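Sharing a structure with you now.
A single protein chain has been removed from this complex, and every other one stays in its place.
Showing chain A:
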Amino acid sequence: MFYDLNLPYPVQPNLAHQQTEFHKRIDLLIKFGYQVVAYNHIITGKLDKANPIRKLETYNISPDSPSGQQKIEQLSRVTVVIEDASQNYGLSSTNSIISSYDIVAAQPTNEKIFQNICGTLEVDIISLEMGSRLPFYIKHGPVGLAIERGVYFEICYAPAIRDSASRRQLISNAQSLVRVTRGKNIIISSEAQKAMELRGPYDIVNLGTIMGMNQATAKDCVSTNCRAVVMHAKTRRNTHRAVVSFEPISSLKPNELWKVGSSEKNTRKTDSKGKSKAKRIRLDKDYEEEENEAEQSQDMEV
């Protein structure tokens, strides 16, 4: 299963040409075999009413589209550019604006903020602008802290395809990130403004080997690691201390209603405790093991 966790959402989604370009990109992602895509909003400055959030429309695949019946899972993502460490950006799951997005990413602009994000902020992805020169060195200390907390670093490959100067910067920045993280906790995503800047998942795996990873870790960057990011986001949003989640009874299927003792077949009376179903979330590790097994059969001969 391949993921692209950064597809910029059009600035003015109502304009026809922006919309067709956007649909073109999604069509191409489906053709390439991606199964999950996250639409990204970049927000600079404070998160308040001054930044009204545009709701993401669900992209429906028409039956006669070239991609046929294939489905793609859609997520929403927000990237907050943090410029001032002293300012409170309200990045917590209690913030209703933040929790309306599936994935939260933060982009630091100086070293102090980078340390702050790695160590304390409640985000899923740390996004560095790798197409241009980074204003600071990526150091072992904060990076180790972020890996321990399960936060992932992002490399966006589209700038490298756009022009030669940012290609140089991106390869240099990506190599230093890979060196510091030892290839762990990295995801690769597109950030493609145009459809022609997208690439197939296996092309990206090969690109990862150029950035200094080995084949297996590079493949994890577009599959397993992205899944871990999505799971991390889910546990951050919908659970109590990442252990227990609650679902309304209405979400249960008819044949599962016996679990709460309220089915027609079951004559037992519903007690007050049965109003919501508690579900344990398994550790991410378990999920990853399953994922690895499932993917072995899909492996391309590389």
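Observations
The working rule: a contact is a pair of C-beta atoms (placed from the backbone, for glycine too) under 8 Å apart; a residue touches a chain by one contact, two chains touch by 3 or more; residues count from 1.
In this section, contacts and distances are computed from a predicted model.
Hidden from the displayed complex is a chain whose UniProt protein name, among "Coatomer subunit zeta", "Vacuolar fusion protein MON1 homolog", "Ribonuclease P/MRP protein subunit POP5" or "EKC/KEOPS complex subunit CGI121", is "Ribonuclease P/MRP protein subunit POP5". From the set A:N14, A:S96 or A:S164, the residue in touch with the chain omitted from the display is A:S164, counting the whole complex.
Which of A:A105, A:V178, A:L207 or A:V260 touches the hidden chain is settled by the complete complex: it is A:L207. The omitted chain makes contact with just one of the residues A:R199, A:K219 or A:R236: A:R199. The omitted chain makes contact with chain A at the following residues, 24, 27-28, 32, 63-64, 66, 68, 160-162, 164, 167, 194-200, 202-204, 206-207, 209-210, 300-302.
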